[in-house]
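One protein chain omitted, others in place.
Showing chain A:
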Amino acid sequence: MAPTSTAPESGTITLEVNGTAVAFARPGTVALLDLLRNDLGLNGAKYGCGLGQCGACTVLVDGVPARACILPLAVARGRRVTTLEGLASAPGLHPVQQAFVDAQAAQCGYCLNGMILTTVALLARNPSPGEAEIRRELSGNLCRCGTHVEILKAVRRAAELMGSSGDAGADAGRRP
């Protein structure tokens, strides 16, 4: 089961989660989401559909958004996984999280993990995306409350915040 102690044993799969090496003695077919939530107690990534359709389970794998609900453990082997909990590089909020707070971009909040991490990856790739690019990028992340207007505002605000601190921009999607 679960993370093992010190040296990885044979039959375990090791990866890095939020800057810490973790070894799992579990079948390689188990979805990463189950391990993050059940074994590591990292609840930032949410179960929404189990089919990679809604984006609530988004994590960054080597800085690229991935759907943890359909990502087999074996595929995550040796990779760098960042979850919402591991986003900020210092106590407090990452600039993208701050932007979501500033824009009042939460209703039920269940989709925000995916919205925030997808935004982090977008801004790492393009620090000043246009409206069409923002909408395109976030179209794979579903929100049922209808918070779309505030979330779009948050992404624009995040681009502003990250633009005003080069440091934060460079940090996007990296491990702390």
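Quick notes
Quick note on the criterion: a contact is a pair of C-beta atoms (placed from the backbone, for glycine too) under 8 Å apart; a residue touches a chain by one contact, two chains touch by 3 or more; residues count from 1.
To be clear about the criterion, contacts and distances are computed from a predicted model.
One subunit of the complex is not drawn; among "DNA replication and repair protein RecF", "Xanthine dehydrogenase family protein molybdopterin-binding subunit", "Acetyl-coenzyme A carboxylase carboxyl transferase subunit alpha" or "Transketolase", its UniProt record names it "Xanthine dehydrogenase family protein molybdopterin-binding subunit".
Although one chain is not drawn, the whole complex shows that of A:Ile13, A:Ala66 or A:Leu112 it is A:Leu112 that touches it.
Within the entire complex, the positions of chain A that touch the omitted partner chain are 1-7, 17-23, 30-31, 34, 37-44, 46-51, 53-54, 56, 83-88, 91, 93, 97, 100-101, 104, 106-113, 116, 134-136, 138-152, 176.
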